[in-house]
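Please see the structure below; I have some questions.
The complex appears here without one of its protein chains, the remainder shown in place.
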Amino acid sequence: MKRRQQGILTGMPFMTNLTSRTFIDDTGRKLYVATPPTRIASLAPSVTEMLFALGADEQVVAVTDFCDYPPGAGRKPKLGSTKPNIETLVALKADLILAPRAFIDSTVIAKLDSLKIPTYILEAKTIEDILSHLHTIGRIVDRTPAATRLVAEMRNRIQAVKQRTALLSRPRVFYVLNSEPLMTVGPGSFIHQLLELAGGSNIGGITGQPYPRISIEDVLKQNPDVLIFPAGPSEGIPEQEQRQWQRWSTLNAVRDKRIYRIDSVLMDRPGPRIVDGLELLANYLHPSAWPPSSPAAQ
Amino acid sequence: MTGPHHLETAPSSSPAGEASPSDPLVTVLAVHHRLSRRWMAVMGILATVTVLLILLCLRVGSQPVDLIDMVHTFSHIIVPDRSQTDVEIGETILLYVRLPRVLLALLIGASLAVVGVALQALLRNPLADPYVLGISSGSALGASLALSIGVGHSLVQQATVPFWAFVGGIAAMAVVYRIALSGGRLPVHTLLLTGIIINAVLSAVILFVTSILDPTKLFRMMSWLMGNVPSPDFATLGILAAYAGVGILLLLRQAGNLNLLALGEESAMTLGVDVERVKKTVFVLAALLTGAAVSVSGMIGFVGMVVPHMLRMTIGADHRFLLPASALIGGCFLMISDTMARTLFAPSEIPVGIVTALIGGPIFIGLLMTHTARMNV
Partner (left out) sequence: MIVSPSRPAEQAFYLDRVCFDYRHGPRAAESPHGGTLFRKLTFSVVAGEMLGVIGPNGSGKSTLIKLLAGIVRPCAGAIHVFGRDAGSLTRNDFGKLIAYVPQEFLTTFPFTVKDIVLMGRYPHRKADWLSFWGWEREADFQATAQAMADLNLLGIADKSVHEISAGERQRTLIARALAQEAKVVLLDEPTAFLDLKYQVDIGRRLYRLSRERGLTMIVVSHDLNLAGQYCDRLLLLNHGTLIGLAEPPAIMRPEVLESVYQCRVLVDHHPETGRPRVSLPGDIAGT
């Protein structure tokens, strides 16, 4: 079977009707992928998780150093940390590269284009974007049924959270992104959306910026009911620092001992596990809505 | 300021045998006589200004505090109000957040400015600042490595970012000292060159560390490096105050030596200064103070470079005036900058280094222009 040229379409007027194998990525570039790619390179942990969740793990030939989930991903050949090694990509004979916009710069994209390696750029701003990415990637790798199932399941779980917390009052929550300087999340960041979706009221919202520095004075003034610390083996705020927060005894969160740690990868990777993060958050924020016996409370 | 002397026949206190008590001679004596009293007057004024500014900075913030509330709060410290079981949020903010932060800004600003003056005299170079000898890069590297491994920020416990930053600074000091030392002496030009090279090398290493970090850590590291004045608890503040206080006092003691050193090492030697010992002492003290300042608050620029110049232009080059004045004015400068950093875009904060640059720069330029204008008249 003749292999049709895979590559980037130029916006020629007579090609305006899109075929089913033409995709537009989040930066507006058009990609024509004739057959489902068999050698996919992932440039971000979120992408790796999505590919594995869709069952396309066999087609993944390279991942970044930080791709650690699921366990199989760790065994794939590595591409490096942030700046992808183009030579390796070429040597791998990758026929699709999936990268989030923040992890790749225009010079690299230009180089890949000139080498005729199809590159699809992702930029997820909302949870809805993640779901649509799963759909699109499912189409590209020809795993549409799996994608549909996964997205439906995720939607259900999100809906469940919404329902359970809809009528409950929203606790004020403060997410300690960084300690010194003190930073939190606000509108425009994923975590902010998750906090709000989980039925909380993110104090960082008053700043109007996605990753603002904030003064402890304002945190004291706003008096959050819940404090959330990102935690994890290589990231997050260490234990002793969380203990330092005990000195702010005026905070409701400290008084009521509602200080929680959450695995940061569940919060900042725009992939399938974001729903796990959402459920955990909702559990912390509204413990009463999840009876101890339910699976989500584990 | 050694102002113009006016011709007045002051009651002459010159003893018999004086050449000729001409008017200028007597007046020179009269002006000079008050040197130590002038010192007390100048320092008194600056100290008063400092206290007033502290009160002002305590008032200002995302949550403004009235003077009356301040008085109440402070009186509660002296006479605890047992009737209140909960401490009010306003009091918490004032006493436990703002007060330590303002005082820490004062300490750090004082340290940086004093070190700036001392190094400018030591290196006989008006371009010197606390970061020129490479200590700050060592601290930054220590902090970067600590942050990349994922240690914490609290100032009291071991294995924290400030601890490793301090270790890094001391290591850099030892390396620079060892390289620059030749034949038991510390030649000033070698010291400067070594500092510059160490800065360059360590900066490259820091860049390397940033290139292999994942984005979250990178973000944290960059944020730390940009400079920030934290709000320590009082125990920590006390320790830092004692440390900085002793360091600054020991540097103040060298003021007379620095005067002489600034005119050349040979002259200083013949006037009785143990030049090598003074150089080594000043170097070590400067490194210890800078290392501590950077460990606590990251790299805050402008204070150590511009405040010495501003003061030299207004009160003269005598280090007995310049050093203590720099401590007070440097402290005020950082205090005000930090207050602006936390207030201008409340509830957000901006890195304090931006404010020090944006207000320090224009003030300095203004002074420079009036100064040169006066000299050209």
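First chain written, first letter: the chains are A and B, and each begins at residue 1.
The rule is simple: a residue touches a chain if its C-beta (ideal position, glycine included) is under 8 Å from a C-beta of that chain, and two chains touch if they have at least 3 such contacts.
Remember, it's a predicted structure, so these values are computed and weren't measured experimentally.
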{"item": "Chains in view touching the one left out", "value": "B"}
{"item": "Among B:Lys279, B:Arg312 or B:Arg342, the residue in touch with the chain that has been omitted", "value": "B:Arg312"}
{"item": "Candidates B:Leu53, B:Leu145, B:Leu192 or B:Ala255 - the one touching the absent chain", "value": "B:Ala255"}
{"item": "Missing-chain contacts mapped onto subunit B", "value": "2-5, 13-15, 18-20, 22, 24-25, 28-29, 32-33, 35-36, 39, 120-121, 124-126, 183, 185, 252-253, 255-256, 259-260, 262-264, 266-267, 269-274, 312-313, 316-318, 320, 375"}
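We adopt the following convention: only the chains that are shown with their structure count from here on.
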{"item": "Subunit B - residues contacting subunit A, complex", "value": "61-63, 86-89, 92-93, 96-98, 150-154, 157, 160-161, 211-217, 219-220, 223-224, 226, 228, 230-231, 233, 342, 346-351"}
{"item": "Interfacial residue positions of subunit A with respect to subunit B in the complex", "value": "66, 81-83, 102-103, 178-183, 206-207, 209, 211-218, 220-221, 223, 234-241, 243-244, 247-250, 264, 268"}
